[in-house]
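Complex shown without one protein chain; remaining protein chains in place.
Note that the chains are named A, B and C in the order they appear, and that numbering of residues resets to 1 at the start of each chain.
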Amino acid sequence: MELNEVRGQLRRFVEEREWAQFHSPDNLAMSISIEAGELLECFQWGVENRAEARLELADVLTYCLLLADRLGEDPCDLVVEKLRITADKYPVEKARGSRRKYDEL
Amino acid sequence: MELNEVRGQLRRFVEEREWAQFHSPDNLAMSISIEAGELLECFQWGVENRAEARLELADVLTYCLLLADRLGEDPCDLVVEKLRITADKYPVEKARGSRRKYDEL
Amino acid sequence: MELNEVRGQLRRFVEEREWAQFHSPDNLAMSISIEAGELLECFQWGVENRAEARLELADVLTYCLLLADRLGEDPCDLVVEKLRITADKYPVEKARGSRRKYDEL
Partner (left out) sequence: MELNEVRGQLRRFVEEREWAQFHSPDNLAMSISIEAGELLECFQWGVENRAEARLELADVLTYCLLLADRLGEDPCDLVVEKLRITADKYPVEKARGSRRKYDEL
């Protein structure tokens, strides 16, 4: 399915339930953190719960798409814009095979 | 830009830097939580830092796309699959205008 | 130093700066999540930054103490109350050496 069709489905889902009133940017950012915690729980104590992880990742993605919408941003453009910034901070020659932060490269 | 093109750019970015070795599912889930915290910080104390929020949202999205890739999942399919589950838990008639959890509807 | 002396120092720190007005329970819960993310970052990609971790742990603890105060709770009593609940969910004989959740024991 195309991302724009997914975004359309999400918008209809929210509209039908009249939930846009709760979807302020700070509320959505809170929800992203909450769901990110639930995703992390799928890997707690070194055990992996793959079936749960799929669905929790879906939750994080969903709130990210809703926040992008609320901020009037295209999610693909956002990711590409940030990727350029990160690529500059982590040039291939310096960053290859390293897990150090850019200010320690 | 199309999502598949974005995903391709992310894959090339990771490959060039030989970072796939660090991108275990649990490490990516940790990174999603870390970036979700930085996104939340853009709304701390009731102040909104929109310029920062855009880029932190991009970071969360980026790690979500990388985790979807690592789990062999299509991000759009994941969101739609979960949306169906949520729609069942929150039927329109019960959920309209309410911010209650499904078990309290 | 005694915990009550620490709590007193925190209260004076907040009072002098007139920050209690920002310390609503939800704002403090947000700050705990933000600092928990910064703590987690000290362990990102399997590297441990111990010097940073100490101070980020201090931040999480600080906001926890402030939230306990705001909710009118004694932090020690809270921990002990919850420990009893957890001990019931994880009886020694079943839980010994296991990292499973209580509903899978």
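Just so we're on the same page, contacts are C-beta pairs under 8 Å (C-beta built on N, C-alpha and C of every residue); 3 or more make two chains touch, one makes a residue touch a chain.
Only a predicted model underlies this, so the values are computations on that prediction, with no experimental measurement involved.
> For subunit A, which residues reach the chain that was dropped from this view?
Where subunit A meets the chain not shown: residues 22, 27, 30-31, 33-38, 40-41, 43-46.
> For review purposes, identify every residue of subunit B that touches the missing chain, sorted by number.
Subunit B touches the missing chain through residues 30, 33, 37, 45-47, 99-100.
> If the missing chain were put back, which residues of subunit C would it touch?
1-3, 5-6, 9-10, 13, 16-19, 21-22, 25-26, 29-30, 32-33, 36-37, 39-40, 42-43, 46, 48, 50, 53-55, 57-62, 64-65, 67-68, 71, 73, 75-83, 85-87, 90, 92, 95-99
Operating definition for what follows: only the chains that are shown with their structure count from here on.
> Roughly how many whole angstrom separate the Cα centroids of subunit A and subunit B?
Roughly 2 Å, centre to centre.
> Name the residues of subunit C that each touch 2 or more other chains.
Residues 30, 33, 37, 45-46 of subunit C touch two or more partner chains.
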